[in-house]
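Sending over a structure as structure tokens; questions will come in a sec.
Only a single protein chain was left out; the remaining protein chains are all shown in position.
We call the chains A and B, going by the order they appear; numbering starts again at 1 in every chain.
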Amino acid sequence: MDFLSSVFVEPFVQIGQYPLFFVEVVIGGLLSGVMYSLVALGFVLIFKASGVFNFAQGAMVLFAALSFAGLMEHGLHWSIALVLTMGIMALVAIAVERLVLGKLVNQPHIILFMATIGITYFLDGFGQTIWGSDVKVLDIGIPQTPIDVGGVFINQFDIFAAVVAGLLVLVLAVFFQKTRVGRALRAVADDHQAALSVGIPLKTIWAIVWTVAGLVGLVAGIMWGSKLGVQFSLALVALKALPVLILGGFTSIPGAIVGGLIVGVGEKVAEVFWGAAFGGAIEDWFAYMLALVFLLFRPQGLFGEKIIERV
Amino acid sequence: MTFKKLSAAAIALAIGFGATMLTDTAAMAQDGGQYVPGTVYRSGPYAPGGIPWANGYADYFTLLNERDGGIGGVKIVYEECDTAYNNDKGVECYEKMKGNSPAVFQPLSTGITYALLDRLKADKIPMITSGLGRADASDGTIFPWVFTLPVTYWAGADAIVQHIAAKEGDLKGKTIALVYHDSAYGKEPIKTLEYLAEKHGFKLELFPVAHPGLEQKATWLKIGRQLRPDYTIMWGWGVMNSTAIKEAAAVGYPMDKFIGNWWAGSEVDVEAAGAVSKGYLSAQFHGAGADFPVINEVKTHVHGKNKGAGPADEVGDILYNRGLISAVFTAEGIKVAQDKYGKRPLTPEEVRWGIENIDLSEARLKELGLTGLLNPVKLSCADHEGGGAVLIQQWDGKAWKPVSDWIMPNRDEYLRKMYEDSAAAYAKEKNIEPRDCSKES
């Protein structure tokens, strides 16, 4: 009885009592969700263009952040470090295409998926061999202190992150809709063979997609890195992005954003108001359960393309 | 083509294995010194904390070898094995190293401690869990092979509450929150805090944080914006610590009401969190900084000769000092055992006796250049904790400064009894016959 009340009654009483606090939790959740979306975007880009579920996105986030912070530690100006890191990510993308994906054409999806786990291990080890495993402080000069908006505390850093994510989506949208390469990417995403037959170079396109995903990873890495310090644990943010991915659909960029927001709000509200009933720390699985329940009703995710199967 | 490549790889693997089999006994024979294993982690998610500890641990043995020619003329042969804070790897390291007559293991991971408990007993090898591991192992009658000097988590939790009580006066009606790593490690202090909550009449609120602790916004919204506890205690490790400090600052929680335990209070944590961490408190069982004779010796004899395990500027950091202190315990155990058994490489069983008879008095600490770095510790057959004390320190933006005297945990009052009760329950579950300490020499 106690348990039932703590699940079905008390949380709502609390929400009713402190509506302002509820608003604050929701806003906090939305802003955390943006951070998840940043990571999820990289997954979506690659899955859309090549059908590869790129588990290495988390490792790419870490690797990009490590390279950026490491170069800055060597006394480079941040702008030079940024350009160099972008170059490094492009090299990684080309290497991945040449050495891994190019050799695994026509293999089942699960093999490609496993290969990206191999890439994950390699990048984790490689990044740490070069840059070391101690924490690198990455200060991009955004204040971490909260501002008070009508009784609701909002972290300035989180707002900045949201703005960055918004800009990123905007840039990606322009890139996909307005540029030649972007159109080619969309063509490849729709149908590999049709794209090939109209003369779109598949391999180049893949290298470009991985580069773009690497750059998105770099942005995510800088944001997460300046939040937590650049260290090995950054690679684990990938696990936070997976439920976002299934919620939003593997192939949809707006899906990644909306999915991130839903997951962010859902898990924060659940943890704050329902956490006590279950003993706390439910954030970790809550997002997955949410996604799971959701999938039962829409197996292709929120914005995913409907799967049509024929025998 | 493919097949040839693969069979070549397979053969290479097989040869490699054969070679391991042949050499794993030969290569590890003792080179006439005292073998000391270092189960450390310099990789994995917790490496930022593991590296300075490992460097401190290694440097102290280098110091002994360089300055004194070892312990009692016996060179220390120190070998590291990377566990990555991973239990299976820790067990593998242990199994690999245990054949070399290792002096004592210090796994630096509560999980590995648990995994080794049964094995130590079968192999007759001692283990020191300095400021980690299971607290009830302080009862030497049930856990003859495990040593918890100088303090356990339970004693640490008690000391923190003592500090809060000293600041606040009466704790009745106050609220204290515990933010903890949701693992065997983080759960250790709960029992003690629950006992104290009942005794002092304060309200204890628990906030588990799932490994690795990248996301704590919900936790801190609840603590900082709703609950507003008078004090918050943290049992964290790794990235969880700096995240917690940042999120605490983001909800405007005052740093000087926020106390971490000794694994949540190193330079790594506060520096990664940035300027907001100024004022953050942490409990330690040793001093911070480089202003101690033994640290100066390390600077001259180890880093001065370019034999340091890590960069010279980390000497004196909290975790470095902790590694060094842990090495002192190992070395002191060997020394005490040498006094009884003779100056030669000792067996683990002999070292165990040595550790059990460690008496780091003020005079002995001074001799070792540890005055102020460590409070006296004296072990006995039954008491494997040794009566260490705890110090509260504050981060002033540049360095850790002590803000309390040495706080002595209330062992006589209740901690000792809690150890014994818990150990007795363990003994019952495992069919262990308690050792009779009156018969020990």
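To be clear about the criterion, a residue touches a chain if its C-beta (ideal position, glycine included) is under 8 Å from a C-beta of that chain, and two chains touch if they have at least 3 such contacts.
Everything below uses one rule, namely that contacts and distances are computed from a predicted model.
Student: Among "NADH-quinone oxidoreductase subunit H", "Amino acid/amide ABC transporter membrane protein 2, HAAT family", "Multiple sugar transport system permease protein" or "YeiH family protein", go ahead and choose the protein name stored in UniProt for the chain not displayed.
Tutor: Its record in UniProt gives the absent chain the protein name "Amino acid/amide ABC transporter membrane protein 2, HAAT family".
Student: Of the chains that are displayed, which are in contact with the missing one across the whole complex?
Tutor: A, B
Student: With respect to the chain omitted from the figure, which of A:Gly42, A:Pro146 or A:Gly301 is a touching residue?
Tutor: Here the residue in touch with the unshown chain is A:Gly301.
Student: Footprint of the hidden chain on chain B, which residues?
Tutor: Answer for chain B: residues 2-3, 5-7, 10, 13, 16-17, 19-21, 23-25, 27, 40, 42-44, 47, 51, 80-82, 84, 87-88, 91-92, 95-96, 98-99, 110-111, 114-115, 117-119, 121-123, 134, 182-184, 187-188, 190-191, 208, 210-211, 422, 429-432 touch the chain left out.
Student: List every residue of chain A that touches the chain not included in the displayed model.
Tutor: 53, 99-100, 103-104, 107-111, 113-115, 117-126, 128-129, 133, 239, 242-243, 245-246, 250, 278-282, 284-285, 288-289, 291-292, 295-296, 299-301, 309-311
FYI, only the chains that are shown with their structure count from here on.
Student: Can you give the whole-Å distance between the Cα centres of chain A and chain B?
Tutor: About 36 Å separates the centre of chain A from that of chain B.
Student: Mind listing the chain B positions that touch chain A in their complex?
Tutor: The touching residues are 42-45, 47-48, 51, 182, 206-210, 212, 214-215, 217-219, 221-222, 225-226, 238-239, 242-243, 246, 249-252, 268, 271-274, 276.
Student: What residues of chain A sit close enough to touch chain B in their complex?
Tutor: Of all residues in chain A, those touching chain B are 18, 21, 24-25, 28-29, 32, 128, 133-135, 137, 139, 144-146, 153, 155, 157-158, 227-229, 231-233, 236-237, 240, 267-268, 271-272, 275, 279-281, 283-284.
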